[in-house]
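Excluded from the complex is one protein chain; the other protein chains are retained at their positions.
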Amino acid sequence: MLNIKRKIQEGDKVVLYSGKDRMSLVVVKNDNTIFNSKFGNYRIKNLIGVEYGSKVYSNDEKGFLHAIALNPELWSITLDHRTQILFNLDISTIIFNLELKNGSKVVESGTGSGSLSTSIARTVAPLGHLYTFEFHKERAEHAIRDFTENGIKQYITVTHRDACVDGFKLENVEGMVGYIDAVFLDLPCPWEAIDNAVAVMHHGSMLCSFSPCIEQVQNTCLKLSESSFQEITTIEVLIRTYDTKYHKVESMDLVNPYDSTNTINNEEVSNSSSNTDEKPQQRQSTKWGQSKPQSFTVGEMKGTKKDQFLTNVIKESRGHTGYLTFARYIKEE
Amino acid sequence: MLNIKRKIQEGDKVVLYSGKDRMSLVVVKNDNTIFNSKFGNYRIKNLIGVEYGSKVYSNDEKGFLHAIALNPELWSITLDHRTQILFNLDISTIIFNLELKNGSKVVESGTGSGSLSTSIARTVAPLGHLYTFEFHKERAEHAIRDFTENGIKQYITVTHRDACVDGFKLENVEGMVGYIDAVFLDLPCPWEAIDNAVAVMHHGSMLCSFSPCIEQVQNTCLKLSESSFQEITTIEVLIRTYDTKYHKVESMDLVNPYDSTNTINNEEVSNSSSNTDEKPQQRQSTKWGQSKPQSFTVGEMKGTKKDQFLTNVIKESRGHTGYLTFARYIKEE
Amino acid sequence: MNVDEKQNSTTPPPSQISNDYLIKDGDQVILEINQEKLIVVKLQKNKKISVSKKDVESNILIGQPYYSLFQLDGKTVKRVTQKELDVQLEGIVQLNQTEDANNKDLGQNHTSQKLTQDEIQQMKQSGKDSSTIIRTLIENSSTFQGKTSFSQLKYLKKKIKKYTTVIKVIKPTAKTLNSLYYSSDPKKICFLRFDTLSQILTMANIHSTQKVLLMETTSGYLTGAIAERMNSPDGLIFVPHIGNGGPNLSIVKNFGLSKSTLDTIKSFELKLIDQLNQKNLISSTSSNNNNNNNNHDNNNMDIEEQPDKKKLKVDQTLSSTTSTKDKEILDLIENGGYNSLIVVTKYSPLSLTLSLFPYLNASGQFVIYSQFIQQLLEVHQVLQDKNLAVNLNISEIWMREYQVLPKRTHPEMSMDGASGYILTGIKVKTTNNIKPTSPISTSTSTTTTTTTTTTPPVVEPTSLEMNVDTNNDNDCDKKRKREDDTQ
Partner (left out) sequence: MNVDEKQNSTTPPPSQISNDYLIKDGDQVILEINQEKLIVVKLQKNKKISVSKKDVESNILIGQPYYSLFQLDGKTVKRVTQKELDVQLEGIVQLNQTEDANNKDLGQNHTSQKLTQDEIQQMKQSGKDSSTIIRTLIENSSTFQGKTSFSQLKYLKKKIKKYTTVIKVIKPTAKTLNSLYYSSDPKKICFLRFDTLSQILTMANIHSTQKVLLMETTSGYLTGAIAERMNSPDGLIFVPHIGNGGPNLSIVKNFGLSKSTLDTIKSFELKLIDQLNQKNLISSTSSNNNNNNNNHDNNNMDIEEQPDKKKLKVDQTLSSTTSTKDKEILDLIENGGYNSLIVVTKYSPLSLTLSLFPYLNASGQFVIYSQFIQQLLEVHQVLQDKNLAVNLNISEIWMREYQVLPKRTHPEMSMDGASGYILTGIKVKTTNNIKPTSPISTSTSTTTTTTTTTTPPVVEPTSLEMNVDTNNDNDCDKKRKREDDTQ
């Protein structure tokens, strides 16, 4: 996933993109696999040698998809939701505030879907390493499979363990105790793992705890302030994604009482018209796009209908995911 | 405040508006009072007989203000912040969800600055009534003074009392017990007042509790669910106000590699230009407004500078005010 | 002043509370079905209503208090309390009390029910009550016992919703009707969420005696909400409508408004306003051609100064084409004394707002709503450039719901991101500015023009960005340079 070539190779995982909510992940094999979708059927082996980002037509040439290179963000969108996953914005915020970079050594518990692990591995590779701990055996095994397939297993050590009880020390790994730059906790009772985190952290390293409920945050903050942590802050981040597209906007043609030279609608259309100098090639033939303003009537009244490129907020937004508590470990002397 | 005439009369409280963050409240008297401001000095008595909404010039004719009619929203903005006040959006939400209307009988505790009381009085007048209770004697007295000056005292009964201890029943008022349509609590320990609220509420009436801290909400919700309340919901509302004005937008003039006919900047300027058909009278002479695009250079590169009418979010926003918990009292038979 | 335990002398008259909260013959009521779906129905004595494909006698509901629960179980319909429902639930089966069960070993396979669909269907049709059916289902489930109590309860609640229907009869109000339409058909009410709606009602200063100019395409929902709050024969809600098919105010009837309040709602064609604007524009430009062009946008604003002359002119110019009824309307338009203007439509708001703006009183408040901030930006820009209004603000509301439960308190995981945008402001007069030395309220166009000419560098203070205490009534900071002011 990290060093993708410009052309698709056998064995690559490729994202087949046919819309924001329509992305599929396929492993490219040189056999007769057919990918079936709403937009036609595709022979997967034909992808070999195709440049990433290309438009690919279906077998009947009526539909098409785009072949996109996999990355941790697309991975987290396309992986099946076998457990609650962390979302991109939380992941971004965690990685930044943990001050991760190429070379960082990180502890994570639990591994969950591996979506954060994948993003961490991208960031700390090749000099750093992620030690991730998962209580559920099946999840740990599934994560190992995914990391292997995604070509990032050399940067991740997955351990099936209850880290609250057994801690984070791996007996046969050198340079772990006192060398961990960052600890991430996504646990029902994160405060129970904080002493174990301290045991592997070094002076100045960062800890993050992700919890959905405020009671968890309260317990965690209390424990952190009793331990040697400073800069304890709790934040919440939410993303607002805008729905941006052409809308048929209807406007009534009315006399403008403040301007004798114009009806208001004409004025408006010329003002707010979107990029009319643009002459897009495809749009002209579709029903959307820069069509000429059309008249309509309601009873005796006239109006003008026109495509405008507008944004509004997507109605069904993701609300709360969890609170993020960050703190820096300051070794007491 | 409720039945303002179109022309300013002696004794009116008038809002002198010279900007969103510059509103002052003056009582119009027929004496020699001068109102001093950054925008000049104004002889207050000259306002008498002036139509509300008029532009009023200063004595030296160099500055001006607008004389605006007072209403509960402007009142809550202009009153001095002698205590924490509820803000307009919370007030709107409270009044709507308490299902208040002309005729409603409402109990409020505490009165605080009277900013919610004023809005409630506007809504329930003339058929309804507000019974408001305030623990601090000085605040109660101050509120009475304000309500009197604002001409709404006939709709409000202010009582200096600790409602958690002594309840809401007013001995010599008929039609109170069992007649209250809505109860609003803004108290440190709202759960202590809920039994007292129930004592005056009727089947189907609404309660709202406003609390800044989540622990207060937790206790309140617990108490409500143990009492005869249903539809218990807790929400939080925040307002985002946009900063909307002309910005000098700088754009580099660059070759558009996707269109041979244009440099990108020209294209952009013609597309996103704001209402260029408008010929505002004042703007033309100011440095803002629809000025012609101006060229600028950075080294050998050219760019175009133009006024655009844009919005962005105001940086310093008001964050959390409080949680609003609503519930409906369902009398058990 | 002694305020202790002493109250104002105005004792409000006791109202007929008990009767208000009883379900009556002829009421439009909201039914909440299984805490999921809301519908509005009209109850009429001896008639049936249909709920979840079952017939329910209206008579069972009429006379009972609002917010009562009724259970449709097997073949019976009866009033129940929440407590009885809880007891019913608990009576079905003993939930796991240990913390041992943890769902951990449960696969994705949900087919743990030994009964076939046909067998279940048969039970249902035989009219067995829900408790009996569910108990049988549990007995035949291979996984129920291994679940946590939390999962068991979830399973039970799901099944109960399937085999029994509980309806709650809700009194229709602006609030409860908003829940209904916003959840079932938000487009019908222009996607107006309760928080944005409540802000509109506040910012438009709605109260009993207000005169409101309301342009809406919310099928009458907004008209009803305003009328409900005003609840008075002393206001006026003027609702122009587009087209000659009559106004679409169908939702108004669901509010249960009194006749005298309903009478304050007047609806007429927007066309008449447009024609009036056209006439005024033509007459003003021809009659004022000796003035500069500053004046032509103000001719509609000095109604009060020259009411007779203006009215006469309007009547004359329109008389050839307008009926007597239209003349009444024109009178309502011009002399309504509107202090609120609200525009909530599916159309682009600019032309509608400007068309109605002349009839809003100076110092009156207006609220324009749109789902698109760009559309409000257009309106904002025009109003600002023409100096038609002050205190212009575009805002948006962000609303969150919370789950408040012991050890499980957090904001809801999904939220509604789109509550639309509102532009609020206060209309101001653009001419007849008051000079401190000029005779008040008799200023003419000529003196106004002179005033403006002598003060060219005056800058609209609304463009200033300052962070100043608003509670400073006497800001004596006169030493700051003019340049600061005009920045």
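Going by the order they are written in, the chains are A, B and C; count residues from 1 in each one.
Just so it is clear, a contact is a pair of C-beta atoms (placed from the backbone, for glycine too) under 8 Å apart; a residue touches a chain by one contact, two chains touch by 3 or more.
Everything numeric here is computed off the predicted structure, so don't read it as measured data.
Visitor: Identify the residue among A:C221, A:V255 or A:M301 that touches the chain left out of the display.
Guide: Touching the chain that is not displayed is residue A:C221.
Visitor: Which of A:I95, A:L185, A:V198 or A:V255 touches the chain that is not shown?
Guide: Within the whole complex, the residue contacting the unshown chain is A:I95.
Visitor: Which parts of chain B face the unshown chain closely enough to count as touching?
Guide: These residues touch the chain not displayed: 136, 212-215, 236, 240, 247, 249-260, 263-265, 268, 271-272, 298-301, 303, 308, 310-323.
The rule we apply is simple: only the chains that are shown with their structure count from here on.
Visitor: Could you grab the centroid distance between chain A and chain C? Build each centroid from C-alpha atoms only and quote it in angstrom.
Guide: Inter-chain centre distance comes to 36 Å.
Visitor: Quick one: chain A and chain B, Cα centre-to-centre, how many Å?
Guide: A distance of 38 Å separates the two centres.
Visitor: Compute the distance, rounded to whole Å, between the mean C-alpha positions of chain B and chain C.
Guide: Once rounded, the distance between the two centres reads 18 Å.
Visitor: Multi-chain contacts only, two chains or more: what residues does chain A have there?
Guide: 214, 259, 271-272
Visitor: Considering chain C alone, which of its residues make contact with at least two other chains?
Guide: 373, 378, 382, 386, 400, 409, 411
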